[in-house]
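Structure first, then comments.
The other protein chains are all here in position, but one chain of the complex has been omitted.
Coming up: subunit A.
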Amino acid sequence: MSLSERTHDGETKDPPPSSYEFTHAAAKSAVAQICETVGYNHFKDPPLESLTGFAIQYILQLGKIATSFANLNGRSQCNVFDIVLALEDLSGNDNNAEERGCSALRSVKLREIIEFVKVSDDGEEESPFLQTLPRFPVSDKRKKMMVVPSFVEVGEIPPGKHIPLWLPAFPDPHTYKETPMWIERGLDPRGDKIEQARQRRKAERALLSLQRKLVCRGDGDRVWGDMDVGGVKGEIREAESEVPEDEKRDGVSVVEAFAPALEAARDVVFSEDDAEWKQKKQKKKPVVLSKLRTEKKFLGEPLDLTLQMKGEDRSISLREEDRDDKRRRAEFILRQCMENPVDLNQL
């Protein structure tokens, strides 16, 4: 097994940090301490490294042989007799070949160890490891975040008695099952379109009124021209000017809102009844220079004539009713107009 592993895409990756270096360094310092108790003051690095390697190998071999002895006897956990047998095995002594009894204490090695301990204890040569070691193995918290927690850590009971608790937990059901998350609203494309159109109309209306407002504000003096298409605009402005100041400021004047539509479409024919209207007005108006163009026919809807009469009570909510009234009156006036020229001519 090579130290440098290759990943799937063929790149060489550094080997994952193993605990080898740390344990080796710890073992080296322990071995150096033992040599110090023996009597050494100075060490050269190569022999110290070799001795450390031997010590580690000794421990590993002891463990391996003890485990095999335990397994031979049908046990998975070792006990003291397994260790004693392993010690005997490693020592390579030929003694006790025939005299070996059941008791472990008959083992020479063990006796030697006991002697060693006694000597150390009596002579107070006990030298525990001088540095504190962290608990093995040191868990890398960064890695632990990526590792799936076990059932015990998550606190779940595994579904099924055959699954032990120390295995990684199952993923949450929402990761592999389709669970409904949103309350589904009924699709209504037609309704949605109607709603959309309505909102668009609203927006257009608002934009128009804003435009009119700006235009009106921009106009300082009003020049009243002929009552043609431009005159219509003039009429509108006049109407606008009649409006009491506070009302004008408040909201959008309906006249302004509908002015462009009317302007673009048609001419308005006014009769001499203009004068009557003026009389009806409560407030003073600037003089309206309006020429009658009898040749031109009345083509469309007139202005909001009633607005001129009801100067004060204008409210947007009554707009529809006003329009109907206006239409009726306009038609009445038209009829009169048609009749009047005849009369005028006669005059």
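Convention: contacts are C-beta pairs under 8 Å (C-beta built on N, C-alpha and C of every residue); 3 or more make two chains touch, one makes a residue touch a chain; residues count from 1.
Rule of thumb we're sticking to: contacts and distances are computed from a predicted model.
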Chain excluded from display, named as in UniProt, from "Aspartate aminotransferase", "Transcription initiation factor TFIID subunit 10", "Pyridoxal phosphate phosphatase" or "Histidine-containing phosphotransfer protein": "Transcription initiation factor TFIID subunit 10"
Of A:Val38, A:Met146 or A:Leu187, the one touching the omitted chain in the full complex: A:Val38
Residues of subunit A in contact with the chain not shown: 19, 23, 26-27, 30-31, 33-35, 37-44, 46-48, 50-51, 54-56, 58-64, 66-67, 76-80, 83, 87, 92, 101-106, 109, 112-114, 116-117, 120-121, 126-129, 133, 135-137
